[in-house]
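Notes follow once the structure below has been shown.
Just one protein chain is left out here, and the rest sit where they should.
Let's look at chain A:
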C-alpha cells in the first residue's frame, strides 16, 4: 500500500446491505473519521501535500506523512455480493471487507486507513478457493464478471453527479449532440446488436429506427423500471446505484428518435430508486443535460417519473402505457405496435432500465467494442440477480455466452449448505426450470429459449434438493393467476384451471392423466392468450414437466413430496442411526414437536406442522422424509 494516498471508503448501501445495517456502518465511518481528525478536504490536502494542513485543522491529533490519509467516505449502490453484506471496500488497494459491523469501524480506520494494515478477520473467504482474499478482484465471485451496465453501480456515490462525470458520465451525450446526427446514433446502436434486456430481446436499434421513421408527433421515450419479477432486483440496483446512466441513455435515445418527452415508470415500493432518480433528474436539469436547448445544441428533452401501482402485467408495454395515462393497466392486442401508436396513441420507444444503461457505453466505446463481447446473436453482457440456494447470493453481470455452471458454481460459489443442485430457474414467471444435465448451456437469448426457459429480465433462482418442482410450478401459476388482468379468457380461466390441478397434486389429490391435462391446457393458454403474460404463463409448468416428470409422478402415484415441501405429502422422522442428539432440531421447532427420549430424539407427529425447520437445521442429515407407501398406512 502507498502511504499518503487519497483513500476512498466505499460502503455498500444496496438493498441487501441496507437490510443489514449498511447505512449505520456508513454513518459510523463518517462520524468516526470526523472525530479522529482524518476528515480534511482531501483534494486540497492531496494537492498541497502538506501534512501541516491536518495538524492545523485538528491540533492535538498526531499526524505525520507516514500516517496521513485523507479518506473520502461514500455510500454506494449495490456492490454485488449481497450475501456477505454489509460490504466495505477501500480504494485504491481494493481491500474488501465483508459482514462489517458498526463495532468494526474503529478498527478499520485505525488499522487500514492509518496504518496500512488489513483486518484479517473481515476479509472474504472465497468458498471456491477455500482461502481468504484481500482484494475484491481476487475473489472468484468477481473474476468472471464483466460490468458494462453496472459499470458505476457500487463504484460511485449515486447522489453525486461529479462522481458520474468523473467516470465518463455524459461524455456520450456530448459526443452525440456535438458530432452525430440521429442517423449516426441509430446505426451505431443497430450495429452494436444490443437487444432489449427486459426479457423478449427485441433488437433495440430496430425498435428505435421504426419509431424514428414515423412522421407522427409528439413522440415519447419510456424507461420501464417496474421490475415485477418476484426474486429480481437488477433494475432497482441500477436505478439506485447509478441513476445518471439511465438518464443519459434515455436522452441519447430521445435524440435518435426525435422525442422531447420521456417517462420513467418506477415501482412505487422502490422508494430509494425514486428518490435517487428524482435527485439525479434535478442535477441533470441544473447542469443543462436535460430541459430546453440541451448543452446549447438546440435539442429539448425532459423526463418525468411515474410511480407504478404494483401490477405485474404493467411490465407489458401496452399495459404500462395505459398505466402512465392514468388508467387501469390492461394490455391491448398489439396489432399496431407501440413504436407507431404507443403512449396517448403516439409513437413511443419503451426500453427497460438495463437497456438504457447500456446505451452511453456503446456510444463511448463504439459498436465494435460492444459486438466483441457475447455470442453470435446476443451481444454484450447481462445482469442477473443470482438468488436462492446458492452460496454467493447477489447482483452479477456476465458476458453473454457464459455457462450456467460457471455462474452457479464459480461466481455463485456452489450450492449453499452443501446440498445438491437440482435446477435453476431463469426468466421469472415467464421462464422455466433448467435441470442439471443442461448446466453447460451458454446463457444467451436463444439457447435459453431453446431449453424452454428464457432470459427474461434476469432473475436467476438456484434450487436444491429441498425445492419441490411441482410447488415451484404452482407458485408461479398462483402468482400469474393473481396478476392476470383478466381481459382474455384463455389466460384468466386457463391459468386458474392449471393452478387447480397443481393444487390438487400438491395436496395429495393428484390423479392419473393430470400431467397430460396440464400439458394440453398449457399449449392452449400459450397459443390463445392476448399478451405476453398469458403466452408465457405455462412455461414454468411445461419445463418442470419436461425435466422433472418423476417428481410429478411421485406426488401423483406415491403421494410423496421428495423434497419435503408439500405438507400433505410429507412426514418427517428422525433417523436414529444418524442422530447425534445435538438438540438443534428441537431448538428450531416452532411447535414443540420434537421430544427427547432416552433412546434419542423423535418427532411427535401429532404436533408437527411440517415446517421443515428441523430438517434444515440438522447438520447430520438425520431428519428424513418418509417414503410414500409407509404414509398411506
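Here is the rule we use: contacts are C-beta pairs under 8 Å (C-beta built on N, C-alpha and C of every residue); 3 or more make two chains touch, one makes a residue touch a chain; residues count from 1.
As a working rule, contacts and distances are computed from a predicted model.
A.B. asks: Which of the following names does UniProt give to the chain that is not shown: "CRISPR-associated endonuclease Cas1", "ADP-forming succinate--CoA ligase subunit beta", "(Fe-S)-binding protein" or "NAD(P)H-dependent oxidoreductase subunit E"?
C.D. replies: For the chain not displayed, UniProt's protein name is "NAD(P)H-dependent oxidoreductase subunit E".
A.B. asks: Which is it among A:311, A:373 or A:491 that touches the chain not included here?
C.D. replies: Of these options, the touching residue for the absent chain is A:311.
A.B. asks: Which residue among A:29, A:164, A:233 or A:421 touches the omitted chain?
C.D. replies: Residue touching the absent chain, from the options given: A:233.
A.B. asks: Of the listed residues A:472, A:495, A:533 or A:618, which contacts the missing chain in the full complex?
C.D. replies: Spelled out, the listed residue whose C-beta touches the missing chain is A:472.
A.B. asks: In the whole complex, not just what's shown, which of A:338, A:385 or A:453 touches the removed chain?
C.D. replies: The single option touching the absent chain is A:385.
A.B. asks: With the missing chain put back, one of A:238, A:518, A:589 or A:603 would touch it. Which one?
C.D. replies: Answering carefully, the residue with contact to the hidden chain is A:589.
A.B. asks: List the residues of chain A that touch the chain left out of this view.
C.D. replies: Output for chain A: 15-16, 18-20, 82-83, 85, 228-233, 236-237, 268-269, 306-312, 323-329, 385, 387-389, 393-394, 425, 428, 459, 461, 463, 467, 472, 475-476, 479, 485, 565, 587-590, 609, 611-613, 616.
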